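Every protein chain of the complex appears in place save one, which is left out.
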């Protein structure tokens, strides 16, 4: 199963990036994960949507060709980062590349609430008519990794907390089953 | 009263831009409205927040110096545009320039729901610890301009619907009173 | 297909009740609609959930036996009515009777926004671990009937607006297809 991953944080040492890297390695046998570049996209402008720059075309093509999309997001100001929303704004127009695509959302944060508010906004966005992703149902499947600094290994830059990794394993399995179920 | 305005849409003929232009002219005696450029901001990156580019410093300084902020937003995929969220992400860090600032939100759309979902997300964002704007209470004060193509004049590019203009007048008045009340 | 319907309004002349009645009659050949009594339920009390009163057992049994559930809700204070939430609270415990059940939500209101906020809350509730309904995806499928007093016939107490009825027909069809698809 070929999956593309979008990470909402741009900073180099981002825990959410580290989560993407951890997953890429850990689930190698099951999922081929490609992390997409969303930083090089310009801001969405409707005047350009029918003739977008190459970066937008590349992004949309990568989503189109993938069997699924995994979105890993930090929480900024009780919502998702602008850079992530901007990528989704491009994806929602003209050829709506997310329609019917199996999508899983995850997030990690230093705080106690594990990006819940960001993911709540994200799920509404993913359900909208221009996106219409086929979302892994959240009830029982939420991946909200709190207190990131206690769960990632500073040396390796990998998610290292055993309990969290086991939980993640089970949710990735749930996502794979879900993606294959249609 | 000196107010800065942020418009969430980038396209040239945007109804939300036209709403900003209409307000700038119509309320000239009461409000000095400066429309801020948010397109030239880069994507927020935590690694750069302590030493941001000039565009970010200019944006934050303009908000700091203003007596209030008016945010005019379209609705993209049941939320606010990435470009608007990105501006708020910069504003929420280091010197948190929105804290205590009187803020009003408005939006217009071709659809029936008048950007309600975008504004609901926006209000949560504006209440978060990094923003903490002093928001005009939404109960009874929402400005949700639906069916924009019937209410704006194609020639002049101005909001022209009389009933909507009267409603807008009363809400701008409510905002000015609110801003002055503390 | 046997469907149970829950109506969130208790007043006699409720437009939402009239919508339920209209649907019961109009879709007679396709759907057998039974309108459930939720007024006779007591307030949910965890101390009683393992030994609930007969009204609760009857309500849960009706949901269990149905092929699907249609929820028709007014909007009270930007959310769903207490009486509707209470019924869902009972349903979410012990034997969780909504799990996997195909659910459609609709609503009508005198106002312009067609119960959107109530339905947004409702959809989050329906996705929670204790409910886990299989919801008709909202993107493109929302039934938000605004300005009810212009669309219902005062004499017959039926939804009478032709455009709205056609729209409703297509969404009921979408729901039936969705319910049968698994």
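First chain written, first letter: the chains are A, B and C, and each begins at residue 1.
One rule holds in what follows: contacts are C-beta pairs under 8 Å (C-beta built on N, C-alpha and C of every residue); 3 or more make two chains touch, one makes a residue touch a chain.
Predicted model only: the values in this text are computed from it and were never measured.
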| item | value |
| --- | --- |
| Touch with the omitted chain, as defined above, among A:35, A:62 or A:113 | A:113 |
| Among C:52, C:68 or C:81, the residue in touch with the chain that has been omitted | C:81 |
| Missing-chain contacts mapped onto chain C | 9-12, 14, 39, 43-47, 76-89, 92, 117, 121, 124-125, 127-128, 130-131 |
| Footprint left on chain A by the chain that the document does not show | 112-114, 116-117, 120, 144, 146 |
| Where the missing chain touches chain B, by residue | 120, 124, 127-132, 137-140 |
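Here is the rule we go by: only the chains that are shown with their structure count from here on.
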| item | value |
| --- | --- |
| Remotest chain, chain C as reference, centres from CA atoms | B |
| Distance between chain centroids, defined by C-alpha means - chain A, chain B (Å) | 28 |
| Residue list for chain C, restricted to those that touch at least two other chains | 120 |
